[in-house]
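The complex appears here without one of its protein chains, the remainder shown in place.
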Amino acid sequence: MNAVQEHPLHLDPKARKDARNRLLSAKGHLEGILKMLEGEPYCVDVLKQISAVQGALDKVGQIVLKSHLEHHVASAAQRGDTARMVDELMEVLKYR
Amino acid sequence: MNAVQEHPLHLDPKARKDARNRLLSAKGHLEGILKMLEGEPYCVDVLKQISAVQGALDKVGQIVLKSHLEHHVASAAQRGDTARMVDELMEVLKYR
Amino acid sequence: MNAVQEHPLHLDPKARKDARNRLLSAKGHLEGILKMLEGEPYCVDVLKQISAVQGALDKVGQIVLKSHLEHHVASAAQRGDTARMVDELMEVLKYR
Partner (left out) sequence: MNAVQEHPLHLDPKARKDARNRLLSAKGHLEGILKMLEGEPYCVDVLKQISAVQGALDKVGQIVLKSHLEHHVASAAQRGDTARMVDELMEVLKYR
């Protein structure tokens, strides 16, 4: 069984904490949009708020991606799992 | 005072309900990611979940945008506020 | 036969000229990347140049979209082809 199959490549604790705080804030923002939708909002105001949440999620994704590159992808050659790490990352980046 | 300044162009009730249901589901998904981050997740799994929520928000944005085009933009020439409606929409689309 | 089936909704001449000039410049930029690739460029420099061309094409798309909204979508209710115009536009925006 190799290292990657066992998934020991956990998200770095500092990045995890940062991601968690930002996701909590994005969740609060989302709840604000849900509240807006109980009233009679103007479409463009809803679109702006959705864009803001998307921007916050982009930022969370960047934090996780950066940590993954630093702690796991940059050491792939040392571990010997480059092909697997790269294929997996390309797959995830395709949907950004 | 013109119609747009008063913002009577409310989001259509059907689109609003659909958007609301999908945002509730996106919120549940976000809460799932927050739970993941209490443990020791693998970075790529977090990235995949963030992409999934982004996809759900994209879909909400499409519903609101389509409703706005149908109910408000398509009738802008009749109301006489085309320039304003278009500028406002281009501004919002820039950040997608 | 209705107006849309005959496609009389041509791109506005001013937007067409602007789009043309910007596409010519994007083409020149693309030729620069092709020249880079005859040598031994650094990957990140190639990625930066590709992003720059994408940005230029985004701008061309915005010009054409804005003109389309102003000249054709905003008058859809007057012409009576709202559903068709909106479906078609949503389809195209999905791929942005």
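Letters are used for the chains, namely A, B and C, taken in the order the chains are written, and counting of residues starts over at 1 for each.
Quick note on the criterion: a residue touches a chain if its C-beta (ideal position, glycine included) is under 8 Å from a C-beta of that chain, and two chains touch if they have at least 3 such contacts.
Everything numeric here is computed off the predicted structure, so don't read it as measured data.
One chain is not depicted; across the entire complex it touches A, C.
Note that of A:Leu11, A:Cys43, A:Val60 or A:Leu89, the residue touching the chain absent from this view is A:Leu89. Against the chain not displayed here, subunit A makes contact via residues 62, 65-66, 69-70, 73-78, 82-83, 85-86, 89-90, 93-94, 96. Remark: the residues of subunit C touching the chain excluded from display are 7, 9-11, 16, 19-20, 23-24, 26-27, 30-31, 33-34, 37-38, 40-44, 46-48, 50-51, 53-55, 57-58, 60-61, 64-65, 67-68, 71-72, 88-89, 92, 95-96.
Everything below uses one rule, namely that only the chains that are shown with their structure count from here on.
Chain contacts in this assembly form an open path, with each chain touching only its neighbours along a single line.
Chain nearest the geometric middle of the protein is B, using mean C-alpha positions.
To overlay subunit A on subunit B by their CA atoms, one rotates by 180 degrees, a value rounded to a multiple of 5. Rounded to whole angstrom, the centroid-to-centroid distance between subunit A and subunit C, based on C-alpha atoms, equals 30 Å.
Computed centre separation for the pair subunit B/subunit C is 23 angstrom, with centres defined by C-alpha atoms. Multi-chain contact residues of subunit C (touching two or more other chains): none found.
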